[in-house]
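Right, subunit A next:
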Amino acid sequence: MSLLSLVVFLPLVAAAALAAVPRLGDAPARWTWVAVAAVDLGLIAVLWLRYDTPPPGQLAFAEQAAWIPGVHSSYHVGVDGLSLPLVAMTGVIYLACAVYALREQHRPRGQAALFLFLQSVNLGLFVAADLILFFVFFDLSIVGMYFVIAGWGHGDRGRSALKFFLYTFLGSLALLVGFIGLYVAADPHTFDMTQLAAAPPLQGRPLAGGLVLAAILLGLVVKTPAVPFHTWLPPAHTDAPAVGSAVLAGVLLKMGAYGFVRVAMPMLPQAWRTWAGVVTVIGVVSVIYGALVALAQTNVKRMIAYTSVNHMGYVILAAGVAGLVAADTAPARGVAVAGAVTQMVSHGLITGALFLLAGVLNDRARTYDMHDFGGLAAPAPAFAALFAVGAFASLGLPAFSGFIAEFQIFTGSIAAAPVTAVVVLGIVVTAALFLRALQRVLTGETVGRSLGFTDLRARELWSVGPLLLLSLLIGVVPRPLLDVIEPAAHAVVGQLGR
Partner candidate 1 sequence: MSHLAQAALWSLVVGPAAVGVGLAMIRRAEPIAVPLSLTVAAASVAASVAVAVARPSVSVPFLAGVDFALTVDGLAALLTPMLAVVTLVVLAAAAGEIRRSRARFHGLMLLFAASATLTVVAATLPTLLFAWEIMGAASYALIGFWWRAEDRVSAGLTAFLTTRSADLGLYVAAGAALAGGAGLALADLAHGSPGWRHVIAAGILVAALGKAAQLPFSFWLSRAMAGPSPVSALLHSAAMVALGGYLLLRVRPLLAATGWAAPLAMWAGALTALLLGAVAVAQRDVKQLLAASTSAQLGFVVLAAGADAVAGGAAQLIAHAVTKALLFLAVGGWLAALGTARLAGLTGVAVRWRSVGWSATVGALALAGIPPLSLWATKDVVLARVLEESPWLYAVGLAASALSAAYAGKLLVVIWSRAPAGRRGAGGTYRREGDTAGGTYRREGDSPGISGPRQAPLVLLAVCAATAGLLVLPPVGAVVARAVGQSGGFHVPWAELAISAVIALAVVLLVTRRPPPEPRWALRWLGLEAAARVLFVRPALRCADALARFDDRVLDRGVGLVSAGSLRLARLAGLVDDRWVDAAVERFAAGTRRLGRLARRPQTGRLHQYYLQAVIVLVVVVVVLVGWG
Partner candidate 2 sequence: MVTHVVFWALAVVAVLAGAAVFIVDSMARASYSLALSFVAVGLQVLLMQQHYVGVVTILMMVMEMAVMAVYMVMFMGMNPALMPMSMVHDNRAALAVSGGVFVLLAAGILLVPWPARRGSPPTDVTAALGEELMGPKMLVMSAVGVVMAVTVVAGVVLAAHRTRYDRFGDDLRRRRADDPQPGGVGR
Partner candidate 3 sequence: MILQTVLLVAAALFSVGLYGALSQQVVVMVMMGLELMLNGLILAGAAFWWYLAPVPSGQVLLLVVIAAMTVEMTVGFAVATHLHRVRRTDLTDQAADLSG
């Protein structure tokens, strides 16, 4: 059991322990969660420190063990520049959630176990190097999130959870169909990602390649989510608990986006090139559409949910642009892909923080509606400050990670496909909607539910603060992150050239 497997399965073991020990009190359960999450993050830090970029097409810390030899599927894990940042981001967000949930009253033991389970699943997905393994974790994450929403949510949670489950499960099965297509097309048959990426099947078979890609895209796009497959997102977020939303937006959405760079692009380069235009359009539409719809929301959580559609739209756009292979745009497309991966990390941190803050609103005032608040800055200055910082970070202000990501995506996309310049309108709309929200909720005379609003408690401060701080850090000193990402990004672009 090497370090990587330890990182992945430590939370799972802890979850099993928590679930098995029936007489465990609430406080110990909560603190166990925090402790395990912290240890896991520490292990991830060790991982990062001992990481050195593997040669293209290979993985660091790779492990392989036979699993289902009959279909050439194995337990194969490893990390590279695409997955390592996401792994780290996952660890951070789960730790933040653990801290945030320290005051959870409703079945804390179950919640801790469930979230630890989810953490294992998500980490596993990001390190999986075998399609079936990938799918296993992909599906289990859906199951776990279903119980998070149905068990700890509020509002019409049952329905939202069911909708989420059916929607994303449909997507995951489409994904599985695509995977089987890859397997059958590969010669020799295999589910191994590295082999499939090394010798992409379905080259020179446009129809079959297109169909398989379509299945995979459907699965990923539903999860990402992109217009018009995003309608499960707002209800799920609105009814999910704060930590649930943070994990859902911060980590689960990335699974879809990660699939683009990990599965779809390297394994179906030709089909991807053929359909890159479509993907680009989907991305552009998601960006603009998500921003506009978010602008129309008066429910803070719904608004943030729709900005997720907008932000993930940038990722899809970059992925699509990367496929628009032209003469000398390879470096630019590399920049775009690097920006996409950065965006995944950045969006995870920032949106996670914003959702936790929105959770504070509901925790104090039992509502998310902007109109119920006003002048909140007076009673809750700390909340106001963090919310403002989060908002500016999310609208892509420099010195925050969002700028790094979006700047790369913009420059890369515009350089590779000048038409995509329209998406810059997105950041103006985003700015408008966040400033409007700030004005509605924080400024003006203190009225409505703002009266008697207690400011952030320590646990909330210590869960949200670090996330934003990290985003700031990335925004000011991006090199450590980019040094990890860029080689892998350029490798992906290189693979697309085949």
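We adopt the following convention: a contact is a pair of C-beta atoms (placed from the backbone, for glycine too) under 8 Å apart; a residue touches a chain by one contact, two chains touch by 3 or more; residues count from 1.
A word on the picks: all candidates are chains of the complex that A comes from, given by their letters.
What you see is a predicted model, and the numbers here were worked out from it, not measured in a lab.
Could you sort through 1, 2 or 3 and say which touches subunit A in this complex?
In this complex, the candidate that touches subunit A is number 1.
Write out the stretch or stretches of subunit A touching candidate 1 in their complex.
163, 166-167, 227-228, 231, 289, 292-297, 328-329, 331-332, 334-335, 338, 375, 377-378, 381-382, 385, 392, 397-399, 403-404, 407-408, 410-416, 418, 421, 424-425, 427-429, 431-432, 435-436, 439, 442-445, 478-479, 482, 486
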